[in-house]
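Rather than the whole complex, this shows some of its chains in their spots.
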Amino acid sequence: MIIKMTETATEEMIENVVSKVKEAGLESSISNGEHVVVGLIGNQKAMEKINWSELPGVQETQEIKKSYKLTSREFHPENTVIEIGNLKIGDGSMTMMAGPCSIEGLEQIMECARIAKEGGATVLRGGAFKPRTSPYAFQGLEEEGLKYIREAADAYDMKVITEVMDEANLELVAKYSDILQIGARNMQNFKLLQAVGKTGMPVALKRGISGTIDEWLNAAEYIVTQGNFNVMFVERGIRTYETATRNTLDLSAVPVMKTLTHFPIIVDPSHGVGIREIVPPMAVAGVASGADGLIVEIHPEPEKAWSDGAQSLDEALYANMMKKVHIMEKAMKEINQVD
Amino acid sequence: MIIKMTETATEEMIENVVSKVKEAGLESSISNGEHVVVGLIGNQKAMEKINWSELPGVQETQEIKKSYKLTSREFHPENTVIEIGNLKIGDGSMTMMAGPCSIEGLEQIMECARIAKEGGATVLRGGAFKPRTSPYAFQGLEEEGLKYIREAADAYDMKVITEVMDEANLELVAKYSDILQIGARNMQNFKLLQAVGKTGMPVALKRGISGTIDEWLNAAEYIVTQGNFNVMFVERGIRTYETATRNTLDLSAVPVMKTLTHFPIIVDPSHGVGIREIVPPMAVAGVASGADGLIVEIHPEPEKAWSDGAQSLDEALYANMMKKVHIMEKAMKEINQVD
């Protein structure tokens, strides 16, 4: 349920509502737009006991009809901005994340960090626990890798995003990273979603290999109902009949998600297309679709990469792409002012 | 087979090759880039009779391995530019096509032409023969509709693009239009492809409902082998499991096609997503993906449209979108100069 305040509602009136919410044993989330909207979190019956409409400054209350509630834009009409130190995701700027598929060693991740940073990235990606189709494929350096990526990110004043594959290693991954990535194969691993929800840490929830928009939003709800409002979505392509690309990057998911949820959305063109040469144009198009950020795979020597070499950009290609991305960022600022 | 000339080959040397081609009973297509490339059209055995490599100025000959040959970029390394009067498609500019799903009457199509033109469109779209899932649905005004769209386009100095559904009506449709559209359901109607190939007129070949990139290129080959090099592709979304949008607009098809073929590619965000509010961001992203043009559905009163109302833009939304599209065009010019 949400409580929509009148346009003229005072600070005091809002505080009054919030304190009533607390008294009722519920929690609240504030969205500051033209109208302040107070979202109610907790037991439905407790919500219904109070006649909220009678409180001063309240315009109306509204049930959220969708199966996902706290994740929906109705619950929080304004964009949610995730803050990680001085980094803000979802505030209208473009957050750039880059790094290798797998962390292969300290030197490699250090070099990746340097390249990533020079191109303008503020978040370093890299996998230490790798979900691989075959049990015989390289499964990641695990804690050793986590230490390396932390060291590299710190050296270049970057944040770390890395995948957590199971609850057993959650504490370990959380210790070394700033953003917990939930991989596509785990989008509906509900127990893991609840576990990362409990950490309160920023979570990047990748779209499932054939996840629907609706399932994706409901998956986020598993995180958010644990009190964790630091969720970002990552569109990484969906599985279709087309084999010309690794997946089909669904950029229309960006504007569609923007209408349905208040959380930021990041585009991953690397997994989206899986072909090095096609990554830059899709990164550019991703920015143009309205994404809050990009996440791309880079490698100092893609041809020697232990995984995903075919879709990794080398330094030159990445630097070139980033010039285009920056031009696009400026264009989008202009576009966002058209009305 | 292609003949690649040396960088220093003279005009005379090229003419010599071309005349030898003619002598052999073959036709040729010239692509003027750093190297001139002469593409050979016709009987494979006739091609093999001559030792092309010995001719002055010839660097090498090359077989085209792909199943589609004349359509492949190997055959014609430079972009093909389609000229329709003063309109050029594929020359680096963005061609804007707009109009209603169905032509409903003279007044409606006139009003659409005015709106389209004011926003910057140079091509007027509108269906007079409508492929409809149900035989009981409105099937189009047929010749009456064709007359109306021609009149409207002429009044606003625009070109006409309209669908031809069968060979029987091809002459009729050709009489009133500038670009023959082959609909998604007919992408592999090979007899129709050959028939429009024979007209020599510009053809807009929509991607099939679940057409692969490879099938699409081969479908074009049916047109081109009739001697018609005026082909443009239209990405209009593919069928996937996702139901949040009408189709899944595959923007990655744009850069992928650009590497595989020399023909222009247009993006249709209207059919691609099927939701009015999502059309403008995907039009903008379509330009950013590197498309040569856009085709969108507009209607003076979308809520009263006889078909596809849910995805048609009204005047205000279209005008607003076009402002954004124009900003994006400028950005793309800048991006295309990055190297």
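Residue numbering begins at 1 within each chain, and the chains themselves are lettered A and B in the order written.
We adopt the following convention: contacts are C-beta pairs under 8 Å (C-beta built on N, C-alpha and C of every residue); 3 or more make two chains touch, one makes a residue touch a chain.
Keep in mind that what you see is a predicted model, and the values were worked out from it rather than measured.
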Original post:
Given 2 placed copies of the single sequence, how many copies form the entire complex?
Top reply: 4
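We adopt the following convention: only the chains that are shown with their structure count from here on.
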Original post:
Touching subunit A in the complex: which residues of subunit B?
Top reply: 210, 212-214, 238, 240-245, 248-256, 259, 272-273, 275, 277-278, 281-282, 284-290, 320, 323-324, 327-328, 330-331, 334-335, 338-339
